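I have placed the structure first, in the form of structure tokens, so that the comments after it can refer back to it.
Removed from the display is one protein chain of the complex; every other protein chain stays in position.
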Amino acid sequence: MNKIKVTVWNEYGESQKKPEVTAVYPQGLHEAIAGFLNKDPEIQAKTAVLADPEQGLSETLLDDTDVLIWWGHVYHDKVDDAIARRVVDRVQRGMGIVFLHSAHKSKPFMQLLGTSGRLCWREANEKTRIWTAASGHPIAVGIPEQFVIDHEEMYGEPFGIPEPLQTVFISWFQGGNVFRSGVTFKKEYGKVFYFQPGHETNPTYHHETVQKVIVNAVKWANPVVKVGPLTCPNVPPLEKL
Amino acid sequence: MNKIKVTVWNEYGESQKKPEVTAVYPQGLHEAIAGFLNKDPEIQAKTAVLADPEQGLSETLLDDTDVLIWWGHVYHDKVDDAIARRVVDRVQRGMGIVFLHSAHKSKPFMQLLGTSGRLCWREANEKTRIWTAASGHPIAVGIPEQFVIDHEEMYGEPFGIPEPLQTVFISWFQGGNVFRSGVTFKKEYGKVFYFQPGHETNPTYHHETVQKVIVNAVKWANPVVKVGPLTCPNVPPLEKL
Amino acid sequence: MNKIKVTVWNEYGESQKKPEVTAVYPQGLHEAIAGFLNKDPEIQAKTAVLADPEQGLSETLLDDTDVLIWWGHVYHDKVDDAIARRVVDRVQRGMGIVFLHSAHKSKPFMQLLGTSGRLCWREANEKTRIWTAASGHPIAVGIPEQFVIDHEEMYGEPFGIPEPLQTVFISWFQGGNVFRSGVTFKKEYGKVFYFQPGHETNPTYHHETVQKVIVNAVKWANPVVKVGPLTCPNVPPLEKL
Partner (left out) sequence: MNKIKVTVWNEYGESQKKPEVTAVYPQGLHEAIAGFLNKDPEIQAKTAVLADPEQGLSETLLDDTDVLIWWGHVYHDKVDDAIARRVVDRVQRGMGIVFLHSAHKSKPFMQLLGTSGRLCWREANEKTRIWTAASGHPIAVGIPEQFVIDHEEMYGEPFGIPEPLQTVFISWFQGGNVFRSGVTFKKEYGKVFYFQPGHETNPTYHHETVQKVIVNAVKWANPVVKVGPLTCPNVPPLEKL
């Protein structure tokens, strides 16, 4: 069996090289994510960052990517419009994409979902409980009915997403908020998953259940088929006119 | 303009005639609900209960009902299968229906949604915050981004509903749970809304914002058209074979 | 790897023992369906019919079924209410179900989807073209953009289903009708697929592409998990009240 080829993309700018981040993710959170993904025998993950040539998202790399994981926060605007469109195009042609945490304001997320990325937020290191709403969904396999992250950034409703294909997880926050924290969409040939946890100063991606969700999401988003550029063909009649 | 004809149906059995209930709803919660509905100039509400002839749901009454509100809890099994089917049939033909609180285990709810009505619950009079997830939905008009009910029964995820047409409200509970507390569905010609608050020993239906949600739901569920019995007609070809 | 255990259920009454049916399906269409399913190395299919003990749907058999295929037409009413409820319960607990052709009026279909099963129809042996609307859906893998069945019964819109999770196929009929002929739903833990082709006097289940769709549907509906009876547990608070 061929492994699922994953690229973990991270903006990885100066904001992630501060001591409070490197204390948690010495090589960057993208390397931490690729690290646990590579422990799964069905997955082969590599990383890419904004400072790479072509912002880490060359056509060659995307040719070789079944599922893209996206982490961005402070530098959304630095992503070229053309590169964002390239990613959107690849998703429409079948590449799976998993948006993590603050990727809700990334260009590909906003363009794929037609949203402003609106939500409310709070950095207070509060407790969150993540509840499984879609029992039996492939992304929830092996995930308990609810699990706790002791310290996370709060993201709260109203979340400006269109009605999801399925609402897999809903989060409770200590400070009184709720959030649809795991939601699926389909865009032409490609599957999209958004997952809320993952503030850069919290060890969220070292959390075993969070890792399991992301592994599940990669397997779910792995395309059954990827196709070439999408066109609007002029077609002859099949029946007599 | 014709008023929207609403029937508020309540099982209203012995369990609702205990002092802890009558202290809150002396005439029954159905009368309280009809009471605030009738303050709206567009609505004309009456009530019906399980002890009425034909369990309060005669064909004549349903002929005269645009939107049915359903409250049941302890006596779900007392509703005749034929009466439940009659209600389901009316919804499919256009009658709106608003299921309140423990109606998630009523026969019409389970049959319309194909669900077991599964959820988890706790009677602890805890605080709940109801968040608007679907900004701009007609049922959320005039409802703040979130509002509090100080004491309610907890209903929690996983809630065994199919993916809603729209998730209008999501609730936070003090004890650590979340719940999709306001969800819409459409069944053939009819609109369906489920709304979680309303334990019989809490003054929830005296809460102004709860009242506003139910008024909005009635207006939203009011059918644009009601039709006769649904059939599978044998039809001639429209084009030459 | 364990094979997917499929039970192909067929009412298989007198109407299917007439010469015009046995000419096409000498052992019954359920045997034809099980036959092509068993050619797939991942599937192990058996059959059951209405005349069997417990109407062919004993708890023991359902314990041993991952995906149930349902074909019924003339004898929908002969299926006991309790047996229909048993099937519905199993789907809610994870068993996949594939409804074929006239199963749109079967008790399990109507109860799972909350529909009257309404559609229009015509027996004129006309041509139908089945178009793939959901490109890249697992049920559409290997299925061409459109394929032809030369002679089929027409089923036409309006089809009284709730909005599908995904509309996989839409059919064109020679006589001027259209139909959402392949649609998916999810009910608690279980996946549901309805597929329109398959009139009993047409050799539809000998059609290679139809067979491929049904094989794909079985693999898609195969549950990631099956669970015991669904309940509404009373749960303690997770946070201090």
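When the chains are written out, they are named A, B and C in that same order, and each has its own residue count from 1.
FYI, contacts are C-beta pairs under 8 Å (C-beta built on N, C-alpha and C of every residue); 3 or more make two chains touch, one makes a residue touch a chain.
Note that the structure is predicted; figures quoted are calculated from it, not measured.
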Report task. Just name the one of A:A23, A:A51, A:V74 or A:C120 that touches the chain not displayed here. Result -> A:C120
Query raised in the report: In the complete assembly, which of C:V24, C:L50, C:A133 or C:V235 touches the absent chain?
Result: C:A133
Report summary line: Full-complex touch with the removed chain, picking from A:N2, A:T60 or A:N234, is A:N234
Report summary line: Full-complex touch with the removed chain, picking from C:F99, C:W121 or C:F159, is C:F159
Report summary line: chain B positions in touch with the non-displayed chain are 94, 129, 134-138, 141, 146, 165-166, 174, 186, 188-190, 223-225, 227, 238-239
Report task. Would you write out the residues of chain C that touch the absent chain, in ascending order? Result -> 129, 131-135, 145-146, 156-160, 163-167, 170-173, 176-178, 180
Report task. Considering the whole complex rather than only what is displayed, give the residues of chain A touching the chain that is not shown. Result -> 81, 88-89, 92, 105, 111-124, 126, 154, 156, 160, 162-163, 165, 174-177, 185-188, 230-239, 241
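Please note the rule applied: only the chains that are shown with their structure count from here on.
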Query raised in the report: So what's the Cα centroid distance for chain A and chain B, whole Å?
Result: 36
Query - Centroid distance [mean C-alpha coordinates] between chain C and chain B, Å - result: 31
Query raised in the report: What positions in chain A touch 2 or more of the other chains?
Result: 129, 134-135, 146, 165-166
